[in-house]
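Right, chain A next:
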Amino acid sequence: MSVKHALLALLEQQPMYGYQLRAEFEQRTGTTWPLNVGQVYTTLTRLERDGLAAAQGEDAEGHVIYRITDAGRTEVATWFTTPVARTQPPRDELAIKLALAVTVPGVDVGTVIQQQRGATMKALQDYTRLKRQAAGATAAEPSDLAWSLVLDSLVFAAEAEIRWLDHCEARLRRAAVELDRRGPRPTDDASAAPAPSTEGRAR
Partner candidate 1 sequence: MTDPVLRLTDVRRVHGTGATQVEALRGISFAAYAGELVAVMGPSGSGKSTLLTIAGGLDQPTSGAVVVEGADLTGLGLDARARMRRTSIGYVFQGFNLIPALTAAENVALPRELDGVPARTARQEARAALEEVGIGELADRFPDDMSGGQQQRVAIARAVVGERRLILADEPTGALDTETGEEILRLLRARCDAGAAGVLVTHEARHAAWADRVVFLRDGVVVDETGTASVDLLTEPAAR
Partner candidate 2 sequence: MGTTRGGWQVALRLARREAWRRKGQTALMLLLICLPVVAVTAAAVVWRTQDVSGVESIERRMGAADARLVAHEGPMVEQHFDPDVAQGWVGEGTRKPATLDEVLAVAGAGRPAVPLLRESRTFRTDAGVADMEVLTTDLDSPLAAGLVRPVEGTFPPGPGEVVVNRAAADRGPGLGETLTVLHKTADGEQEVELEVVGIAESAVSRGYPFAAGQPGTFGGSATHEHEWLLGGGPVTWDDVVALNRIGVAVASRHVLTDPPPDSVLTSGGSPVSSLLLDSGPDELTITVLALVVVMVLLEVVLLAGPAFAVRAKAQAHALALVAAAGGTPRQARRTVLASGVVVGLVGGVVGVVLGIGAGALAVPVAQRFNSTVFGPFEVPWPLLGVVAVFGFLSALLAAVVPAFAASRQDVVAVLGGRRGEGRPSTRSPILGVVLLGAGVAGAATGAVAGQEVGAVLIAGSALVAVVGMILVVPVVVAVVARLAARLPLALRFAARDAARHRTRTVPAVAAVGATVAGVVALGIAVSSQEAANEAEYTPLLRDGHGSVSLSNPDTDPAAVDAVLRKAGLDDQVEAITGLRLSTDTEEMELEFRQGEEALWLSYWSGLGSPYAVGETVPDFVDIAPAARERADAVLAEGGLVLLQDPHASEGSYTLPQLDGDPVAVDVRRWSDDLPEPELAATAEAPTVLLEVSGTATVLAVFSPPVVEDLGLPTAVVGTLLAAPISDETEKDVAEALAALPGDPYFYVERGYRTPDEVRIIQAVLAALGGILMLGGTLTATFLALSDAKPDLATMAAVGARPRTRRGVAASYALVVGGVGALLGAPVGFIPGVAISQPITKDPVTGTTLLEVPWTLVGLVVVGLPLLTALAVGACARGRLPLTARID
């Protein structure tokens, strides 16, 4: 996520001061990525340093107003036309958690998955509710549409996660069945049910 480019893109519309910029950003992306004002001002200072934006003076209440420079415009245009790189997968806590759960003995992976899916489902429901509420104005205002698209992105990401969890669950179940079919583990008691009948039941 490039806060730098996002702010620059907003400045391209009109000159603004820091607090204004934060409000405008949240208006368009919802409360998805909360920005604190300090982060906004730090970024603005950096933009000014790199010659992409310039302070233009103060308003009546003493807010410093920034405007975009020509170099900034070029930078924004380049940003919009360059695809977001997926070279480095984002560090995903869930994936790591599951990977560990499968390998560490004594963890009930099924419960882990189920709980995670419940939580993700809840999140998905919430996104959907927000979408429903925003529905009335989809095409009316570009900024509302922007918000809706951001929500969609979250919806699809959550859906993808649920599908991935379903997939994990299915694979784990299959693995368990396979394991069962191969007969009792060597460590198990030798008096366990004979393999053929176990096989029959497993099928």
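Definition applied: a contact is a pair of C-beta atoms (placed from the backbone, for glycine too) under 8 Å apart; a residue touches a chain by one contact, two chains touch by 3 or more; residues count from 1.
As a selection rule, all candidates are chains of the complex that A comes from, given by their letters.
This one's a predicted model, so the numbers in the text were calculated from it and none came from an experiment.
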- With reference to the defined contact criterion, which of 1 or 2 touches chain A in this complex? 1
- Task: Under the touch definition given earlier, write down the residues of chain A that touch candidate 1 in their complex.
- Result: 23, 26-27, 30-32, 114, 117-118, 120-130, 132-133, 135, 147, 155-156, 158-159, 162-163, 166, 170
